Every structure is written in C-alpha cells, then in structure tokens.
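Shown next, in structure tokens, is the structure this report addresses.
Let's turn to subunit A:
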Amino acid sequence: MLLETRALTANYGQFRALFGLDISVAAGECVAIIGANGAGKSTLMRSITGVIRNEAAMVLHRGEPIGALSSAEIMKRGIAMVPEGRRLFASLSVEENLVIGGQARKAPGPWSLEAVYDLFPILRERRKNPGTALSGGQQQMVAIGRALMSNPELLLCDEISLGLAPVVIRDIYAALPKVRESGAAMVLVEQDIGKALAVADRVYCMMEGRVTLVAKTADVTREEIHSAYFGVAA
Partner candidate 1 sequence: MILRLENVSKSFGALKVTDGVTVSVRRGEALGIIGPNGAGKSTLFNLITGNLLANEGRIELLGRDVTRAPAMDRVRMGVGRSFQIPQPFEGLSVFENLLTAAAFGRGGREAEMVDDCARILEETELLRKANVLAGSLSLLDRKRLELARALATGPELLLLDEIAGGLTEGECKALVATIKAIHAKGTTIIWIEHVLHALTSVVERLLVLDFGRVIGIGAPDAIMVSQQVREIYLGLEV
Partner candidate 2 sequence: MYRLTTRTRAGTATEIAVIVLVVAGLALPAVTSRGVIQDLFFILTMLTLAQIWNLLAGYGGLVSVGQQAFVGIGAYAMFAGVILLGWNPVAAILLGGLAALALAVPTAFFAFRLQGAYFAIGTWVIAEVTRLLIAQWKALGGGTGTSLPREATSNIMGTDAIRTLFGVREAAARDILAYWLALALVVAVTGCIYWLLRSRLGLALAAVRDNVDAAQAVGVDVRRLKWAVFLIAAAATGLTGALIFVQTARISPEAAFAVTDWTAYVIFIVVIGGIGTIEGPIVGVLVFFALRSALADYGSWYLMTLGLAAIAVMLFAPKGLWGLISARSGLHLFPVRRRLAGPKIEGGH
C-alpha cells in the first residue's frame, strides 16, 4: 500500500477531531474523501503531511511509519499537497512559486516547469506576476502545479474547488486526468461530491471525525452518499 492510516486520531488541544481513521491509498489510485464542513477532512490531510504530528505508526508510507516526521521529511518521500485555501507565497512570483515546489525533492518524472505551463497555459503568460495577484482559479492552478513540480508519487488535493465559480472548477478538473496519466496516485478532498466522484476510483465519506462510508465509486448510490453525508436518509 502506498499510504495507509491506522487508527489515526488527532486532537486540537482537548478537541478530538479524528476518531481512529483507517484509510488506504494504493499506488496510482485516485481516492475521493467527501464530507461536510467540520467532518475532519482537512485534519486528515494535515495529519498525513506532518503539519499535525502523530504517533509514528498511525501513518504508513509503503509500510514505513511516517506519522512522527516533519512536513519537509514527508514531502521528500514523494507526498505533495495542494493545501486548502491554496496558500501561495505572496512574496514569490508565479514562476518562483512553481520552482519552489520542486526545489527540495529532485525526482525524475514527467513534471517540469514546461510541463506545468503546458498543463495550465495561462500561467506561462502570468509567470512574472506575484502569485497572489492572480484570480482564484489561476491561483489554484499554481498551487496544483507547485505540488506537481516535485514529481510526487501521491498528490493530496484539499478542497481545490472551494470558493471557485463552477466554470473555473470545470477547467481545473479537466486537468486532473492528465495528472493521473502521469502515474501519481491522488487523494481528492471535496465538498463538491459530483466532481470528485467523476474522477475517483474509490470514495470515503466522513462525518464528525469518522468514516461513514467506503465504496467503489462505480458501485455507490446517491442515497447511500446522502445518508452518509448528512446523517439522515434522503
């Protein structure tokens, strides 16, 4: 298994946000994690990437415990993240934002500055702009490109459609199949269920810090999702 969590718990002080999560992602697989605000999806992402540190054995990368490592160490193992809210570096230009994504991990692979510009041509035109001067959709493209620059084995995308207009979301999702073709496994954390299910192989639904549904996207029904998502029958 490329990535696994085993009985993963997370707390903010006394506040318990995750209650023993078991989630797995195989190499090359695309997994969607859906759930309402406050379900614990972002906390899960932060735990996997070392922003929140856990017990070592709670997160495994290719069977090795990584739960206690720092973000930087985890990233160097080939796990890249597109963080919620994009979080571009305001003092860096678009191009610098992209370059810094691949600066610490030099791994062979399909992604380079040129490849990212080919994926999102608009960024080539705006490459000298400060990252934060772009529109929300373009910023999201930079955030995705920045994560790809390290040629990750696993790409985590936290709420990439959040706060974007539907037409922009469509453009961004249109790029995801190309990312999958390059061989990276993906985890999509989403509130926009329809978009996520269209891309993913499997789906986890979370509610209030727990997994309420695990299924292959091909098999799952709308009613199952509705009840797992809201906690009430449709």
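Behind the choice of candidates: all candidates are chains of the complex that A comes from, given by their letters.
Going forward, contacts are C-beta pairs under 8 Å (C-beta built on N, C-alpha and C of every residue); 3 or more make two chains touch, one makes a residue touch a chain; residues count from 1.
Model, not experiment: these values are computed from the prediction.
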Report task. Pick out the one candidate among 1 or 2 that is in contact with subunit A within this complex. Result -> 1
Query - Of subunit A, residues touching candidate 1 in the complex - result: 13-17, 36-38, 40, 136, 159, 162-163, 191-195, 208-209, 222, 225-226, 229-232
